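Starting off with a structure, shown below.
Removed from the display is one protein chain of the complex; every other protein chain stays in position.
For clarity, chains are labelled A and B in written order, and residue numbers in each chain start from 1.
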Amino acid sequence: MSEATATPRGSTRIGAPAGGRSAAPRRSFLRPLILVVLLVVLLALPIYVEEFWLRTGFAVFGAIVGAIGLNLLVGTTGQLSLAHAFFLACGAVTYVFVSGDSGGIGLADLSGLGLPPLVGMIAGVLVAGLAGLLFSPIAARLRGIYLGVASLGLVFIGQHVLNSWTSVTGGFNGRSAPEFSLFGFTFGNRDPELFVVGVPFREAERLWYLGLVLAFLAYLFARNLLRSRPGRALQTLRDSEVAASVMGVNVQRYKARVFLVSSMYAGLSGVMYALSIGSIAPESFGLELSILFLAMIVLGGLGSVGGAAAGAVFVSALPLVFQRYADVVPFVGGAGEGGLAPGEAARYFFGLAIILVVMFEPAGLAGFAGRFRRKGRDPGGGRPTSSSSAATDSSTTSVPSDRPAQGSTS
Amino acid sequence: MTQFLSLLLNGISLGAIYALIALGFVIIFKASEVVSFTHGSLLLLGAYSIARLSEPLGFFFGAIVGIAITALAALIIERLIINRLRGAPVISLAIVTIGVDIILLTELIRRIGSDILNVPHPWGGGSVRIGDIGISQNRLIATIVAGVLIALFFVAFKYSSWGVSMRASAEDGETAALMGIRLGRVSALAWVVAGALAGVAALFLVGSPTPGVSPTVYTVALRAFPAAILGGLDSTGGALVGGLLIGVSESLASGYQDQLLFLGRGFGDVVPYIVMIAVLLVRPSGLFGTKELTRV
Partner (left out) sequence: MDGMSASAAGAEIRSDIPSVDVENVSVRFGAIKALSEVSFTVEPGTIHAIIGPNGAGKSTMFNVLSGVYKAAEGQVRFGDSRLDQMRPYQIAGIGVARAFQNIALSGGQTVAENLMLGRHHLTKAGFIAAGLRLPRATREGKIHGERVAEIAEFLELGDKLHTPVGVLSYGDQKRVEVARALCTEPRLLLLDEPVAGMNAEETDRMAEAILEIRSALGISVVLVEHDMGMVMSLADRVTVLDFGRRIADGTPAEVQVHPEVIRAYLGSGDEINPAEAAEAAATGHHSSETPGTHS
């Protein structure tokens, strides 16, 4: 480190001393404050909210973890991936295999290691990471758009494996996921019985906190990452691979690393998914799931960690809201009432929202929030080439300008 | 040996259909730098329209109108969305087509429901024997039609003013625009052609030996994506080779699936993706794709 901090050898310092100014980012107080308030509310919620919403909440926390991971890859680095469902499946299957017990259900002969669920969870993350690592020779060398189509392959190969490898995955019918526990404390309804201010804390409440902690940690890790050396390298790589490389970033290695990190996030998300549903089935991990995750990060705001979380909440919650308020929302009806089924209505909405967001607000929900915050602060209001933008054609030209075709015509 | 030849021929015929889809995929990419994830649902739209229309209009008119509808849908997507996003990053364009795909696919699946719609091909489900080798009439006609269309396409691409403009704009859009080529028109036409090709592919894809129009057709159409990628996303010739390669390997894997049982039932369906990944490992830009000038 010394060589970096020393002033250049044999020279005076360049320019005047900086006078205490530093390139460290300024921190506003508002953001941490909002975060703390949000955390307190989320911590208190199980005391007031019914079980249905807590269970939904855990599923949403799982989605948040997955969305943050995908956003690191797609939003921050500009590598399109439709393989997210595959890596979720890796995590989920590993969890049920490692922590599940051997035995037979119907015709299927299932094997399982019966190890503690925490081991299963960690193994789920690691195996998803390993799968990501195996694919990374491809992920590292392909330009973003080739990766988009190539990753499509993983989903279908994954489906095939899930359906065929019956002893591990349970095959077509799937297999149930063991209850989570942590050093003897189970996240089920008993064992031990637990009351907090008179409210029984059963499975739903306990899982809620598990989800909250995991999602929060996932959020912090990603945010720290983006604000530091690797994060800057990834963002530059998205804007221009050539510029990143010329500035000293080993582009292939970084693409491989971020693919690895993203698949590990997906692995954790997959474990949480298995816990939330209580079982796994191949059809849950199809292309549609990948596309839902893509919808989350696009609607939330590509490249923004908070945006990914917001997008995950939005996309997971919308079908439920439609379901709950089917008679109020226009066009949506229950099954057989002639209207759209809530799931269908939500899909139309996502499709339309994706189109509109890309066309008119590439920074997504995070962009809305950012614009709202900036109001008043700078009346000029100029939206900077937004930080999030796989969708802004920011200031870069990746291909050096002296292509013969151009050189000879101007 | 007979079995092998039979599988090979059937593979080629399937590959010819894939090549039609992949070709559309590639020309859209060349003309508007869009990787169109809408292509699967466009094809399903074609299949659905043909199935629905061939009853009131008769097969031939139904097919023609169905193909036209597919081409029109592609044009609408281009005009309404893609054209307004000119210059946006490739990844945003791809994402927008996924948005379109979600809407179109949801609507089509809702309409088709759990039915299997039948397309009354006049050649029916019969098959032809060439020596010892059997192939369904539908597939044989598909191969011939696809061959003619692809040949026509390559001639047009090489000699027509549209083909020349398109190659010029794919080479260097800015310069082409300066030279008076209207990029918007080139792109619109590319989408129309790609839509029509998808419609034709749909017509044959839902015939024998496939039972008819069901949402699975979408999944089948997706297997043309690897064809386009492994040929090279910006190579029309690559799309043809890629399509055939995918078709043949899928046909062989399905035909010999008893020998491949250790890989699981239905292995043939994922073979296109495995072939694609294998090719990309060796050649990241596909077999015939333009290599990147820059190294990073």
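In the analysis below, a contact is a pair of C-beta atoms (placed from the backbone, for glycine too) under 8 Å apart; a residue touches a chain by one contact, two chains touch by 3 or more.
Keep in mind it's a predicted model, so treat the numbers as computed, not measured.
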Q. Which residue from A:Ala243, A:Ile277 or A:Ala369 sits in contact with the chain not drawn here?
A. A:Ala243
Q) From the list A:Ala233, A:Leu287, A:Ala326 or A:Leu365, which touches the chain that is not on show? A) A:Ala233
Q: Pick out which of B:Leu8, B:Leu72 or B:Val296 touches the chain that's been left out of the picture.
A: B:Val296
Q. In the full complex, which residues of chain B touch the absent chain?
A. 293-296
Q. Residue-wise, where is chain A in contact with the chain that is not depicted?
A. 1, 3-5, 8-19, 21-26, 221-222, 224-225, 227-233, 235-236, 238-240, 242-251, 257, 261, 303, 382, 384-389, 392, 394-398, 400-404, 406-408, 410
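Just so we're on the same page, only the chains that are shown with their structure count from here on.
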Q. When the centre of a chain is set as the mean of its C-alpha atoms, what distance in Å lies between chain A and chain B?
A. 31
(Q) Looking at the complex, which residues from chain B come into contact with chain A? (A) 35, 37, 81, 84-85, 87-92, 94-96, 98-103, 106-107, 110, 171-172, 174-175, 178, 222, 225-226, 228-229, 233, 263-267, 269-270, 272-274, 276-277, 280-281, 284-286, 292-294, 296
Q.
If we count contacts the way the header does, which residues on chain A are in touch with chain B in the complex?
A. 74, 78, 80, 137-138, 141-146, 148-150, 152-154, 156-157, 159-161, 163-165, 241-242, 244-245, 251-252, 287, 291, 294-295, 298, 340, 344, 347-348, 350-355, 358-359, 362, 389-393, 398-400, 403, 405-406, 409
